[in-house]
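Moving on to subunit A:
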Amino acid sequence: MANAVDAAASAARTEVERPAETRHRRFRPIELLVFVTSIASAFLFWELISRTGTVSQQDVPAMSTTVKELWSLMQTSGFWGAFARTVRGWALGLGLATLLAVPIGILLGSSEFASGAFRVPIEFLRPIPSAALIPLLFLTLGTSLKSEVFLATFGAFWPLLVQTMYGVRDVDPVAIETARAYGVGSFERLYRITLPSAVPYIATGLRISSNVALILAFTAELFMGIPGLGQKVNYAQAFGLNEQLFAYALATGFLGVAIHLVFTAVERRALKWHPSQRSAET
Partner candidate 1 sequence: MLEIRDLGKTYGVGAKETHAVAEISFEVADGEFVTVVGPSGCGKTTLLKCVAGLLPPTRGQVFLRGRAVTKPPEELALVFQDYSRSLMPWASVRNNVLLPLRHKKLGRSERAALVEDALAAVDLTRFGDHYPWQLSGGMQQRVAIARALAYQPTILLMDEPFASVDAQTRGDLEDLILRVWDEYGVTIVFVTHDIDESVYLADRVVVLTHSPTEVKEIVPVQLRRPRDQLVTKELPEFTQLRGHVYRLIKRELKAPEDETDLATV
Partner candidate 2 sequence: MAPLPAERRDLSRRTYRTLKIAAEIAVPLALLAAWQLWTTHASDPNFPRLSTILVEFRKMWLFSQFGTHVVPSLERIGLGFVIAVVAGILIGIPLGLSRWARLWALPHIEYWRAVPPPALLPISVILLHSIGNRQKVAFIAFFCMFPVLLNTIDGVRGIDPTLVETGRSYGLGRLERVWRIVLPAALPQIVAGMRNSLSLAVITMVLAEYFSSSSGVGYVLLISKNTFQLAPMWAAIVLIGLLGYLLNLLFILFERRLLAWHRGWRASAPA
């Protein structure tokens, strides 16, 4: 009991996100209609403010113009090259962060001593805005993929670390005690009990980190001129090509939405077979 309270308190301190509840509910046709109408009206609104001159078309190209621009960009290899580079930076950053954060998180999460020892450095490093490291990366790793991956890894590392630590700590102590009583070894306990029950937390961490990694990959490209969508946005802005600027921003947004949807689905999956969830559903 007291442990649970401690865990809850430390969770509050370190911004752990509890895995989201799964709410399965199918859309009724009328609800789908509202949903679609809402999107359509937003596009219409965009079209109108530009066409009617509420905002000058110079500043904000109309929706149709932007979409047309995006469409024609999508016929070029330059667009897809940039797109692929951004995805590569994102994937490498997220992958590396996962490889680092999950084992370290398990280590720190399963040892009260270790997590205590590293509490202060972690609490201090975690809130550092990764964007502040850009100038340093400029000077050390230079304008290269390495910088982009480093930045994305750094940013994506922390949410995953914290989630993993908390997930490992949140294991039902009764399950562990039971396993010990039956003489299950410590490695097998880790593998059979601790990890499976930490999976939903790690999945939530992945969802958060996937977004962070994209933001930072894009940021690196934008501010450091590393090839990718960010660089394209930067050029478009520098040369006053507003139509391209909006088209690339739109494309980046869609990439973000796609990543978010994929990782939300992964999180749902991870939650589905989790024992705590199963009992809640019946």
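Keep this in mind: a residue touches a chain if its C-beta (ideal position, glycine included) is under 8 Å from a C-beta of that chain, and two chains touch if they have at least 3 such contacts; residues count from 1.
On how the list was made: all candidates are chains of the complex that A comes from, given by their letters.
For clarity, every value in this text was computed on a predicted model and none was experimentally measured.
Listed candidates 1 or 2 all sit in this complex, but the one touching subunit A is 2. Considering their complex, residues 1, 4-5, 8-9, 12-13, 15, 31, 34-35, 38-39, 42, 55, 59-60, 112-113, 116-121, 123-125, 127-136, 138-140, 211, 214-215, 218-219, 222-223, 229-230, 233-234, 236-237, 242, 245-246, 248-249, 252-253, 256-257, 259-260 of subunit A touch candidate 2.
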